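What follows is a short report on a single structure.
Only one protein chain is missing; all other protein chains are in place.
By written order: A, B and C. Residues from 1 in each chain.
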Amino acid sequence: MNKQIRVGLIGAGRIGKIHAESIATQVAAANLVAVADVDLPAAEALGKQYSLTVSHDPQTILHDTSLDAVLICSPTNTHSSLIVAAAQQGKHIFCEKPIDLSLNRIDAAIAAVERAGVKLMIGFNRRFDANFAKVKQMIADGHIGDPHILRITSRDPAPPPISYIQVSGGIFLDLTIHDFDMARFLFGEVVEVYAVGGVMVDPAIGAAGDIDTAIMSLKFANGAIGSIDNSRRAVYGYDQRVEAFGSAGMVNADNNYPNSHAYYSASGILREKPFHFFLERYMPAYGSEIKAFVDCVVNDTEPPVTGADGRAPVVIAMAARQSYRENRPVKI
Amino acid sequence: MNKQIRVGLIGAGRIGKIHAESIATQVAAANLVAVADVDLPAAEALGKQYSLTVSHDPQTILHDTSLDAVLICSPTNTHSSLIVAAAQQGKHIFCEKPIDLSLNRIDAAIAAVERAGVKLMIGFNRRFDANFAKVKQMIADGHIGDPHILRITSRDPAPPPISYIQVSGGIFLDLTIHDFDMARFLFGEVVEVYAVGGVMVDPAIGAAGDIDTAIMSLKFANGAIGSIDNSRRAVYGYDQRVEAFGSAGMVNADNNYPNSHAYYSASGILREKPFHFFLERYMPAYGSEIKAFVDCVVNDTEPPVTGADGRAPVVIAMAARQSYRENRPVKI
Amino acid sequence: MNKQIRVGLIGAGRIGKIHAESIATQVAAANLVAVADVDLPAAEALGKQYSLTVSHDPQTILHDTSLDAVLICSPTNTHSSLIVAAAQQGKHIFCEKPIDLSLNRIDAAIAAVERAGVKLMIGFNRRFDANFAKVKQMIADGHIGDPHILRITSRDPAPPPISYIQVSGGIFLDLTIHDFDMARFLFGEVVEVYAVGGVMVDPAIGAAGDIDTAIMSLKFANGAIGSIDNSRRAVYGYDQRVEAFGSAGMVNADNNYPNSHAYYSASGILREKPFHFFLERYMPAYGSEIKAFVDCVVNDTEPPVTGADGRAPVVIAMAARQSYRENRPVKI
Partner (left out) sequence: MNKQIRVGLIGAGRIGKIHAESIATQVAAANLVAVADVDLPAAEALGKQYSLTVSHDPQTILHDTSLDAVLICSPTNTHSSLIVAAAQQGKHIFCEKPIDLSLNRIDAAIAAVERAGVKLMIGFNRRFDANFAKVKQMIADGHIGDPHILRITSRDPAPPPISYIQVSGGIFLDLTIHDFDMARFLFGEVVEVYAVGGVMVDPAIGAAGDIDTAIMSLKFANGAIGSIDNSRRAVYGYDQRVEAFGSAGMVNADNNYPNSHAYYSASGILREKPFHFFLERYMPAYGSEIKAFVDCVVNDTEPPVTGADGRAPVVIAMAARQSYRENRPVKI
């Protein structure tokens, strides 16, 4: 039980820093020892904070034989090749989502992992949010009975820069992909999707070939149905809720709030709006996520979010994109 | 301002009784004086309670020249011909929804009303619910800015008898029709609908050629999108909520509850579930509705729910039915 | 079960009108047939609305041998003598609170009722509020276990006119008396009270010899303790809540609201404030109250709020007044 794994981090950006801090403060079974980033000063800053060896080259991490596992937190277009390379070096792998925007490369990465017999866990952090995890548990424990209707609301507080939109793969692969994962997490496999949407938030998003507002209808393999709604801008903050309805009842999850105060005045009762930023909402989930990865490596158990779990939402997102473009339901 | 109209009631069933009581206790500007029902004992019971002249024949009401207005609360298949007849007699008309399940007959009824120059108001009572009326007002006052996403949840506590299902016209024309009206009330005209659904509550409903669970995606004329979800059985009661999201914010409305108590025990915090029955939820709305009808007659103003408002949801419901059967979006 | 009692009403003011309407629309077992008020036009208006015989003299009601029961809704200083007179005429009595501000006259009234063997019910309407009734039921059913702590919040939206304050008997006998009744209703007999308070809302209330803000500490006969807080002005509306805490849990009751909407904007989440006026909050309770009185007469059962229940809060209120004046706890 005192086993501790040695971990290397590829990517010293926002999400890499979060995982570094989580490991340092919350995950006793892991020891983060090295970081690499092509942006060397970023790697150095993080290295200094956590006493890590530093490199500008991910290969340094991949070929460090003292490391048991790597965290791939670099840009999406590097994920699949880094997975392949890490697997070849026999390292367990935690990779941020999405694995890739190409199914071929996703499949190649998963195949490499299987050949190497290493663990691969994909960073769908929302599964580790206390609210959604509780909904999942309530469903698994049979409290809603047979699942009938799933509703997911997922709205960002503000759109990303247009430069990001342009390379994001579009709203379905960039934003809704989280909700497709949540849909699978809660109700199982999706077999058909239909998407409607439009450009309502910012014409520049339309000019970039994307949309900013969407609703998806889902059919699940178990016969249940679902609906997801997305917006790139909810002025009241980051809005992430689910509602799972079935034969025996409904369980839902609300947002998290900075505080619980309410102000009763002559104008009404005013409460705080939800957390504005996804990091505020999901910070505890990131810690639980990395801990889950380390646990599955230490205990040699199945990762809670597998490579197949990383692949499936990409497939659904592609179908949603096709559905929106052709205005017809698309089977998965 | 002291004008009082004389009203006749056709149909002494559940909804007829509600309107009789509302007029007697809440609507000073109306005097209910006559009731007719083919079920004479039902008419007599109501007549005795409110001191009304009683008949088994609606014609008695229609040809009573002392009456200013009639309330048509008889079965749906009698609505359109009673509207035509009442219009021909120059009476103002309040008619329960739906006007009819045939567009031809709806159009004929509306045409007769227009020729006669009488008022016709359709009984979409939910528009008069304090919660939904407040949402409407907030939207109208610009509080959500440009409308983007509308979500409507509408679930019955238990399915009606199969005998009723068989003649109901199907879930879209029987249950969702209310939600299509609510969608139009809040976000305006619907231009396209896509429906998914299935038989999840009771196989007997499927055997009767209907479904019991559905989700509809909507496109509105103003570019907004929406989603409606329906179930014939929510074990926790009658579940009727809306959520209107736009560029400047969101306004939603929750259910009503029998009381406000909460019980904090070692098992959690337990609150009362919503009202179980639509009459409990909407009783105040029925009163407001009839008062609005009487007001428009007395003050010679436009009814708040017109014949066109009665027709449109039928058209959308038919499109939804077709969409479900053909699994494709259908334009209105 | 078809028995119907004949009822006379003394007092055609605000509360008399409410009871008249409740009987007409909600209480089938009672028939309101007569009204008397020294303000004859008020009596006539009500008489016209409900087809009642009308008088300016309460004696007309008291000596009408066709009447089974009377509702005493006249000013407080007439209550005790009218109770005595009605009892002598063998009529069952519903009397608004308080019975009197003199314990001698209260005792005389109760004695007259006992001699006559008629029913006397006191109008503590809040006991019939759905929220508080549920709290009572939860306590009675053992859900909180042994009672430990009772918290009552009772705040008016605005103070009454100074002219009313001057003859009200002071805040303890005018406002807190309701809360003392609620305390007894929920936790049983009060054995000691300590009051603090002051003039915070309006100096004119202080000039009239009264206070407008107060907190009472209570000791109950069962060993539990409690706290009541009062204000004459809550700018956000009529605020009436309770919280009952015990060995097995807590049950509380919130206010009622005009609607359930919530508005999510960049400024926060805004909900409607509670109902502003006590009639809005308690209108359903008034109906339940009168129905309970009629039921106890028709079924010859004990009134749910007895003469002793009318006397006890006056005693506590007097003790609270003394406690405030002498700044010491006072035993009942």
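The criterion applied here is as follows: a contact is a pair of C-beta atoms (placed from the backbone, for glycine too) under 8 Å apart; a residue touches a chain by one contact, two chains touch by 3 or more.
None of the values given here were measured: they were computed from a predicted structure.
Asker: With touch as defined up top, name the shown chains that contact the chain not shown.
Answerer: A, B, C
Asker: Considering the whole complex, which of C:Ile93, C:Ala183 or C:Ala234 touches the chain not shown?
Answerer: Looking across C:Ile93, C:Ala183 or C:Ala234, the contact with the absent chain belongs to C:Ala234.
Asker: Please pick, from A:Ala85, A:Ile228 or A:Met250, the residue that touches the omitted chain in the full complex.
Answerer: The single option touching the absent chain is A:Met250.
Asker: List the residues of chain A that touch the chain left out of this view.
Answerer: Here the touching residues of chain A are 21, 24-25, 130-131, 133-135, 138, 143, 248-256, 258-266, 272.
Asker: Provide the residue numbers of chain C that touch the chain removed from this figure.
Answerer: 146, 148-149, 151, 153, 155, 192, 194, 196-198, 200-201, 213-215, 217-219, 223-227, 229, 231, 233-236, 239, 245, 247-250, 327-329
Asker: Mind listing the chain B residues that contact the chain we can't see here?
Answerer: 234-236, 239, 264-273
Note that only the chains that are shown with their structure count from here on.
Asker: If I superpose the C-alpha trace of chain A onto chain C, what rotation angle comes out, expressed in steps of 5 degrees from 0 to 180?
Answerer: Going from chain A to chain C via C-alpha fit gives 180 degrees.
Asker: Let me spell it out: compute each chain's centre from its C-alpha atoms, then which one is farthest from chain B's centre?
Answerer: Checked the centroid distances; the maximum from chain B is A.
Asker: Rounded to the nearest whole Å, what is the centre-to-centre distance of chain B and chain C, using the mean of the C-alpha atoms as each centre?
Answerer: 39
Asker: With chain centres defined as C-alpha means, what is the inter-centre distance between chain A and chain C in Å?
Answerer: 57
Asker: Of all residues in chain C, which are in touch with two or more distinct other chains?
Answerer: Each of 264-266, 272 in chain C touches at least two other chains.
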